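Contents: one structure, followed by commentary.
Of the protein chains in this complex, all but one are displayed in their positions.
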Amino acid sequence: MQRARHDRLVDLRRDLHRHPEPAWREFYTTSRIVEECERIGVDELLVGPAILADGERTAVPDDEELATWYERARAAGAREDVLEELAGGYTGAIAVLERGEGPTVALRVDIDGLLREESRSDEHVPTKEGFRSETGAMHACGHDSHATMGIGVLETIAESDFQGTFKVVFQPGEEMVAGAKPIAESGHLDDVDYLLAVHIGLDHPTGEVVAGIDDFLAVHHFRADFSGEPAHAGADPQEGKNAVQAMATAIQNLYAIPRNDDGPTRINAGMVGGGSATNIIPEEAFIEGEVRGRTTELMEYMRERAEQVLESAAEMHGCSLGLSTVGGAPSATSDAELVGIVHEASTETEGVDTPTERDGLGGSEDATYLMHRVQERGGRAAYVCIGTDHPGGHHTATFDVDERSIDIGVDVLTESVLRIAGERP
Amino acid sequence: MQRARHDRLVDLRRDLHRHPEPAWREFYTTSRIVEECERIGVDELLVGPAILADGERTAVPDDEELATWYERARAAGAREDVLEELAGGYTGAIAVLERGEGPTVALRVDIDGLLREESRSDEHVPTKEGFRSETGAMHACGHDSHATMGIGVLETIAESDFQGTFKVVFQPGEEMVAGAKPIAESGHLDDVDYLLAVHIGLDHPTGEVVAGIDDFLAVHHFRADFSGEPAHAGADPQEGKNAVQAMATAIQNLYAIPRNDDGPTRINAGMVGGGSATNIIPEEAFIEGEVRGRTTELMEYMRERAEQVLESAAEMHGCSLGLSTVGGAPSATSDAELVGIVHEASTETEGVDTPTERDGLGGSEDATYLMHRVQERGGRAAYVCIGTDHPGGHHTATFDVDERSIDIGVDVLTESVLRIAGERP
Amino acid sequence: MQRARHDRLVDLRRDLHRHPEPAWREFYTTSRIVEECERIGVDELLVGPAILADGERTAVPDDEELATWYERARAAGAREDVLEELAGGYTGAIAVLERGEGPTVALRVDIDGLLREESRSDEHVPTKEGFRSETGAMHACGHDSHATMGIGVLETIAESDFQGTFKVVFQPGEEMVAGAKPIAESGHLDDVDYLLAVHIGLDHPTGEVVAGIDDFLAVHHFRADFSGEPAHAGADPQEGKNAVQAMATAIQNLYAIPRNDDGPTRINAGMVGGGSATNIIPEEAFIEGEVRGRTTELMEYMRERAEQVLESAAEMHGCSLGLSTVGGAPSATSDAELVGIVHEASTETEGVDTPTERDGLGGSEDATYLMHRVQERGGRAAYVCIGTDHPGGHHTATFDVDERSIDIGVDVLTESVLRIAGERP
Partner (left out) sequence: MQRARHDRLVDLRRDLHRHPEPAWREFYTTSRIVEECERIGVDELLVGPAILADGERTAVPDDEELATWYERARAAGAREDVLEELAGGYTGAIAVLERGEGPTVALRVDIDGLLREESRSDEHVPTKEGFRSETGAMHACGHDSHATMGIGVLETIAESDFQGTFKVVFQPGEEMVAGAKPIAESGHLDDVDYLLAVHIGLDHPTGEVVAGIDDFLAVHHFRADFSGEPAHAGADPQEGKNAVQAMATAIQNLYAIPRNDDGPTRINAGMVGGGSATNIIPEEAFIEGEVRGRTTELMEYMRERAEQVLESAAEMHGCSLGLSTVGGAPSATSDAELVGIVHEASTETEGVDTPTERDGLGGSEDATYLMHRVQERGGRAAYVCIGTDHPGGHHTATFDVDERSIDIGVDVLTESVLRIAGERP
């Protein structure tokens, strides 16, 4: 462990932690990443529109929301020239090192925060140490450390004798499962032979590294809008087309989609609402929800059934249905060849006392889009977990990472990249 | 009151009471009516297929059920030649007296029983006096007395100086709101200038006569069959198309059809069922139900909404829907001109101590089909209630009529028919 | 019609129209009313806490909302001393004239606006004439003219030879059916012998006056909050207590409460919502809704059934239920004696070309609380409608009143008050 690198990375992580930004609002974050990449000196640095396929972004906030975060980033010191490129919420970056003949290896890290408040407890390290969030959002899933590890690996590989091409993908919008698809569709991973993605924590303690995470639940995140007709609930109830009745019928039947013997499935109507006044038959209602499945097929089974439920519920109550995709991700499997190499690398890394070969996630993650893209073209991919002692659970107000694991992550990933390029498994 | 007529009518009523027959199974009943009409000597006597428009009967039982009642009627002494005409469940009769120039006046009486058991209590007069039902069904709504009044009025008019044409319609299948429509469609009422329909009881005591009943709820009686796909509930639940889920979704939404500011509406899923085994995803389910409205328009509003609910519920669960009409009747109003005459007649009839001009039914009755048919062609119609002390409520096991009201009914109706023919209101 | 009075009243009405304030936020409005009452010179003037029974207000906004409107009223010129008395949203006023021996007669007018935007069309008179709303709310139901009529009648009675006590109740919060109950419970109407309430418009044109409005639907406005337990929808769905499922089950069954043969009923789940994130099993959900009935008993029938549905739905999904009353009003009937006098008075009033004795409302109104309070103690009450040509319907963006009807209202009501005091019906 180099002390200088450690301090630099911790500073960066804490700066990012102080400025968490949710999906498509990672203006300050992207600006800081650009600064770091320029410091390191990369051969190519793509940001914003250059890495996101046209029309593939989902869950983009409205202009007012974007403007608020844009100004906040500016006020926090984001670079004006970078901000201009990101206008409209085209955030994220890809940094490329070209080091002669050799395979193309990529590392994907995600960079967005969550829309939740951070703990003000004195026992919460970011509060105690003075780097608690200043934006109202929170890095409650450790993506500040992911971005930092991305920089750390980039820097270390840049200084190594790596032969080939190395890309670090700083992906926006993972929490909305919205950021990976436009990057996958942009084609910037089409030449990648080996892809590693990384996550910190996941209930694994500092010192444990899981070389291959599997059991991603494929997920589809949708929004259904029911539009009916209002009517006075006292005078003319029969004139209404009740969007809330349609919504309630849909909710009941969504949760009742048959269980599937082929494997686990999930359904949730996570945010719902409707109506305008107590005495008006509600003309508008919505469900923002998700379906999941252990495999992409299982998720598609749920999605198909859910869409039928939504359509029939709307029709039943004379409403029209607007159905849109908010986000999503397929299932994925970590390739054994890469898992083996990462496992070996972690075994030999200082600070790793529990090298683990495989574990399941049981959740969703849109890195799977990128893994699929690479695997479809004959490449290999693995999803690595760097354990960390985290006092609160992921997504809670007291989540935090043990900063020693950032060094471990950089070391394991760097060593893995070097071995992969050398062994070409 | 003539003693001989009284005794004869009471004998007839008790004979019919002993042999109650439900819709389209009134074999013995029709045979007895034919015998009485022949005894009286009518100018024309139509039975069965002759009075029922092709394809308009609904709620016809299956062949096995028809055969059971046919044989039971034969065993009870129904005339073979009549039975032959009624084959296939074409029951009921129209008797016609032609007495020269004059208007055509008609009286409609219904003749069917209900599928329920009769009380065995010694306090129940039919049990005590030995004329309790022998068929398993029951005359729990007094149609035995209606048929008897029809014979009584026919006989009395036949002996009077009535000028014109007089028809008595002995209608089957009222309890299923199924018998009036095929008679209306047969055209046999198209020449009728004045129509009276009669009901006994309705919570009015002996001595009260209501000249004009209104507030009929229009009714539509439907059957919905959901057909899905079975699957093993343990091994492959996802393979099923669950007809019971479709049914349950429909039931919830049927009852939730919006109330209508234009007037009272009703909905009932009165008989429902589905499934074949605990461990099989149910492939079949049904709802037999009804919608009603104070007006025909209100009933149609309910019907339209109900059908949308049923169709969408089936579609939601991948089921097909079979929807059929079991019965129905429109709303109707008694014409003031006839109500006035019947009211006058009842005022002057022995035994009537509470002549009442108007009251509401608040239920449904398919006499309304016949009333409409007559009114549409410029004729007039009224629905008359002959009060009777009835110990149990209509449709209960202890319903019975005070036989004195049969004489009152015959007298009021005969006098009304004579006055109508004379006054031509 | 006096030109000076007319101009004064129109000025007042337009000033109020420019400053519409919703329930418990009528700070500017109350201040203006106080100014007018002081100008007229009343014997007693009660505002705010003095007229509202402790703990009986419902639908009170939170402190922040109250503060916003309080400051807006101050900025618009509301009197500081009055505002102080109204702190906490204790709005409204009662003005009293004591003129010797004689009965106590009261007039109730409501003063609140609606939370909806006003039309910006040049065809909309308030826009064209420059008195469009400046607050974001709107006087879309004519309460600006009601308050104005209250002042007009107060002024005219003050100048008359009226003998007895005359009270004008300037009631807040009618649109939330929340303002009448705390006034009724305050006891300030307990000495009232005769009460008139007034409404403008209701689809009656200028020149029509309805002496007695009936057919108020009793109403109960509730809020149900379901609290369950959150859980990750992918990782641990079984750990959640799903408040949205409880809410959906309740909605379906609320609308399905059986129709009641005793008369019209209503139910509406007018505003609903729940959940926090797509991937979290929703722990919170709410229904803000209403039940109504043609009679108070019918409303209570609906309320009882609705509460059972809400409780069982919560229990079914392991949620707790918080149930609160937002507002409500009983049904009511206008007393014939008062209706007769108002009808006579309107017949003889200039500008009234269509005096009408009775009509039905078919909606709800919390004046009924005050009518009940007076009637329970042996007094008499009537609800009067002053017709006005209104281009848009009540509660729409283009609602407006024909200002001539303000004069008509003042004249009819003043004459009615004088006759009532004279005749003591």
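Side notes on the structure shown:
Per-chain residue numbering starts at 1, and chain names A, B and C are given in the order in which the chains are listed.
Heads up, the rule we're going with is that a residue touches a chain if its C-beta (ideal position, glycine included) is under 8 Å from a C-beta of that chain, and two chains touch if they have at least 3 such contacts.
Keep in mind that what you see is a predicted model, and the values were worked out from it rather than measured.
Judged over the whole assembly, touch between the missing chain and the shown ones holds for A, B, C.
Screening C:T91, C:T104, C:S119 or C:Q245 against the full complex identifies C:Q245 as the residue touching the chain left out. The missing chain, though absent from the display, is touched by one residue of B:G340, B:G362, B:G392 or B:P425; that residue is B:G362. Checked against the hidden chain, the listed residues B:I200, B:I251, B:M302 or B:V352 yield one contact partner: B:I251.
The residue touching the chain not shown here, chosen from A:T30, A:Q245 or A:T265, is A:T265. Only one of the listed residues, C:A235, C:L323, C:A336 or C:A397, touches the absent chain: C:A235.
Touching the omitted chain from chain B are residues 217, 219, 221, 232-235, 237, 242, 244-245, 247-249, 251-252, 255, 266-282, 285, 288-290, 292, 326, 362-364. Counting the whole complex, the residues of chain A in touch with the unshown chain are 252-253, 255-256, 258-259, 261, 264-267, 362. Within chain C, the residues in touch with the undisplayed chain are 235-238, 240, 242, 245, 249, 252-253, 256, 258-262, 281, 301, 308-309, 312-313, 315-318.
Just so it is clear, only the chains that are shown with their structure count from here on.
Taken together, the touching pairs cover every possible pairing of the chains. Greatest centre-to-centre distance from chain B is found for A, with centres as Cα means.
Per-chain Cα centroids separate chain A from chain B by 69 Å. If you average the Cα atoms of chain A and of chain C, the two centres end up 51 Å apart. Among the residues of chain B, those in touch with two or more other chains are 252-253, 256, 258-259, 261.
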